[in-house]
Structures are given as C-alpha cells and as structure tokens.
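Here the complex is missing one protein chain, while the rest keep their positions.
For clarity, chains are labelled A and B in written order, and residue numbers in each chain start from 1.
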Amino acid sequence: MKAWKIAAAAALTAGAAQAHYGMIIPSDPMLAQEDGRSVALQVSFSHPFELLGMPLARPAVFGVVANGEPQDLLDALQPATIMEHEGFTLDYAIAAPGTYVFHMEPQPYWEPAEDAFIIHYTKAYVSAFGEDEGWDAELGLKTEIVPMAKPFAQWAGNVFQGVVKLDGEPVPHAEVEVEFYNEDGAAVAPDELMITQTVKADANGVFTYAAPHAGWWGFAALNTADYTIAHEGEDKAVELGAVIWVRFEDWARR
Amino acid sequence: MRAALAALFMLCALVASAAEPLKVYAVNAPLADFAARLGGARVEAVFPVPAGRDPAFWRPPLALIAEFQAADLILLNGAGFASWTQKVSLPRSRVVDTSRGFADRYIETEGVTHSHGPEGAHSHAAVASYTWLDFRQAAEQARAVADALTRRAPDAEAEIAERLDALTADLSALDTRARAIGEALRDVRVIASHPRYQYLARAYGVEIASLDWEAGETPTEAQWRAFDHLREGAARVLMVWEAEPAPEASAALTGRGVAGAVFDPGAASDAQSRSFIDRMSANLDALEAALSSM
C-alpha cells in the first residue's frame, strides 16, 4: 500500500504520465488442469508502468473469440476499482481447451492533455489446457495488432512481432509504443524516457520488440482516425490504438 | 510485496456491504477455522464436508457445488487436495489457492491406489496435500486467507491484521513445540497408520514410515507382520494413529512394547468442534505423552 503510494507520488512529481493503455489482464495466460476452469480478467484504462489509472466507462464492445466463435461478454463485466479508478472485472468459465481472445472497444475517452479522443481496441489471449490453435487469427477490429508470434508461452528475452493493421490493411512504418505492466511496482525507470519504449514498424507494418523481463507487456500501435468527434462544439481528432497484451515468462530451471 | 500490491489493485473490486457476512467456503477444516477466526463476525465460514468423509477425496453433490460457485470466497488448499475443484468452473476471482505461495515446496509422493472407504477406489495424489502439518506453512496459508478476506472487506483491514498476528503467534508456538518434539524423536522409529504426515516429517526432522491402515479397523495378521518388519532393529518405536485405534489394535501394540499416539491430521471437521490450534496442541500433547512413556 505504502510502496504504491510512494511510486504514484514519485510518478506524479516526475511530470506528465506516459502512454495510455487499454488493459485486459487475465489471471493466467496459460491455463493448466491444476489451475481450475475459470479465468479472471481485470479490465481498465491505465498507465501500466506507473500504475496510474483513468476511468474506464462501460465499453462499447467487450467479447471473446473462443476457438473462433465470437461471444458477447459486455453484460458480464462487473464494475470494479482498478488503480483507484473505474474499471471492470470478469470471471469467465472455460469449458473447452483452446485459445480465447478477449477484446474490447472502449467508448471514446476525452484526453484534454492531448486535445483528442482516445479509443484503444484492446486484446488479450488465454490458452486453455494445452491447446493453442487460433492464436494468430485476425479478429477484424477497426485497428488491430495481428500477432506473428504467440502472444503467450514466450520467454522473457524473446522477440515479439506483429503486424499493425488499420481497417484490415497493414500500416507501413506505424509507431508502436511498448510498456511493461509494473504489477508489483518493483520496476524502476532510470529515466522517464524508459517508461514507454517506442519502435516503428517496417514497410509491411511489421514491428519487432524483445521484452527484457517476464510479465505482461502492452503493445499499442497508434493511428489518427479519418474522422473527428465533437467536443464542446469543436471537432477533435481521434487517436485509434491497437493494443495487444503479451505475457512473457521467466526462464525456468529445475 | 507482489501479492500485497496485486491485492491492492483488486482491493476495492468487490467490496462487500458491511451488513452481510461474507460467505466463505473452504475445502478443509483448517482453512474454515482460519477464515472464521480471522474474519470474526464479518465471515460465515462453511466447511460442508459431512462427518466421516475424507475431505481430500470427497466430491460434493451438484447442489453443493452450486453453493461453492455462489460463495463470496472459495478457499482451496492446493497441492492436489480436493481435486473436484479442478473439474468445475469456480469463479476465478473468488478462488484462493492458499498454498500457491509455496508450491515449489510441495512434497511428491508415489501415487497409490486404494479401493477402500466410502470414496471407493481413489488414489493418493502424486503430491502430499496435508500442507498445514508444517505449522509455518499453515501460517502462510492463514496469511493467504487474511489477504483474501481483506480484499473483500477492506474496512476490516486493521482487525483482520490484528487477528492474523494472534493466529500467527499461536502457529509459531506450535512450530516451536513441534520442533522440540522432532528433536526428541530423532532416534525413535516412527510409523504412521496412514500416509498423512509428510510435511510434519520434513518440517520437524522426523523420519516417518507409513502404513496404509484404515482408521478404526483392526489390522490383519499380515498387516502386523508388515508393521513388525518396519520396526525391526529399532530400540524405540512410536506408532502414530490418525484416529483412535480399535481396542484390539491398541492391545496388540502394547503387547509388542510399542508406544502409540493419536495425531489427528485435522482435515475433517472435529467431533468436539475444537479450533485448529486446540486440535494440533492435543496432537503434540499426545506425542509428548508417548515420548515420556518410552
């Protein structure tokens, strides 16, 4: 409790917060038999490294694609407080082995600091009971990072690659922000510039990043929408984020 | 640290109204006892395993599983205890595996298949599951229960913390006593009627050979021969019963000049409704009495 407050206070005094992230964090990215047959999700809109929350209104869309079958879960979201702000939790019963892709389209979030609205299309994956087929499927979201490496079962240090897509087309040279979910508050950034890492995709929209540490890493590809939303009578730009959460595991030895 | 912070983020997640006690379902008696003691009036602890059934292998009827699914908090022991919990969808955010923090210290056992008792054929798990018989591990499990309760009832944080301190002190006192008893048992051959005591043995430096005798039943001649084989060459032998032995069995033991003690592993509910601490104290009393009779 105390540590968190100190971290938060430090972050606040350090200046402007870093990248925004839609967050879907499963209790377990790879469910084994011993883990039981349910997964819990924490759903929020936050600065994951600094553990600073922002309010997340009930999303426009929340669902799962379970072994290729879409299912609406919007009504199953339970209001919760995450990082001291409105968010949601969800208990999801997993009946069958396979890959479960949870995804959200939040309502536009007005960010005065950026004079723009933010919509982060967010995804997270759970593989259940040893089956991983379907991890590379494209959900067909407005904007989406399609993984080129499994977004689970990764060792810390592995590179992760994905294609940034907007309206189904790769986005050449797209900018991708990468941030660690500093769950236990233990990670320290020696410089503010280290909080959010930035990489650019190549001409085919493919980006590459090697995660230096085990845990959840968020990748957010940001593009400006070809439409605006009115705010107090003025048309404002809309930042579209394609967010994918990827879990990296510690190298294990017997 | 990690757990505490993770707890923090979930913290206000499911704040219960102060009026309604939290319905806490537990898979064994120690966890139910910890929850009741730590939560006080804020908790209604439910341990629904009927008397006479082995909670490690018992499977609840479907109606009861529905009750577990609807509980505010579901306390699991982990280490393979109550494997039915892996065969149903229990709401993950309300499930706490109390031994997860020391999963790297589980003791492996050989899988033995039994075909006795009301559970019918069952096999003892490949991991020893009576984790609380190492009282330091019991304290870790108590802390996991306290953390989970605090998440559900954040306004009761101070009182839960206070009760956890008291419970931890009691467990620590048991640990100290058990350590001394373990020391005294160093040159005694200890034979147990059932393989229950793996964590006790490891924690307190006692080597315990296990038989597979049914509680309360009179052992057969062949079983006694196996027993005699185990005690061969030992000057001092202690027989540990998991429940009060049949009088004939007791007599046969006395006839062999072997001391006996009842050590109730405490997974099932207690006929006398004693607390976990009282049950374990009685077990240590029994071991001390047996030692002094040798």
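One rule holds for everything that comes next: a contact is a pair of C-beta atoms (placed from the backbone, for glycine too) under 8 Å apart; a residue touches a chain by one contact, two chains touch by 3 or more.
What we mean here is this: contacts and distances are computed from a predicted model.
Chain not shown in the complex: UniProt lists it as "Nickel transport protein", one of "Sugar ABC transporter substrate-binding protein", "Acyl-CoA dehydrogenase", "Nickel transport protein" or "ANTAR domain-containing protein". When the missing chain is restored to the complex, the residue among A:Asp115, A:Glu138, A:Asp235 or A:Asp250 that touches it is A:Asp250. If you put the hidden chain back, the residue from B:Ala103, B:Ala180 or B:Met294 that touches it is B:Ala103. For subunit B, the residues touching the absent chain in the complete assembly are 61-63, 65-66, 69-70, 84, 87-89, 100-101, 103-104, 106, 108, 111, 113, 126-127. Listed by residue number, the positions of subunit A touching the unshown chain are 30, 32-34, 93, 95-97, 129-130, 249-250, 252, 254.
Note that in this section only the chains that are shown with their structure count from here on.
Computed centre separation for the pair subunit A/subunit B is 41 angstrom, with centres defined by C-alpha atoms. Listed in rising order, the residues of subunit A touching subunit B in the complex are 1, 3-4, 27-28, 33-40, 42, 51, 78, 80-84, 89, 91-95, 183-186.
In the complex of the two chains, the subunit B residues touching subunit A come out as 1-2, 4-6, 8-14, 80, 85-95.
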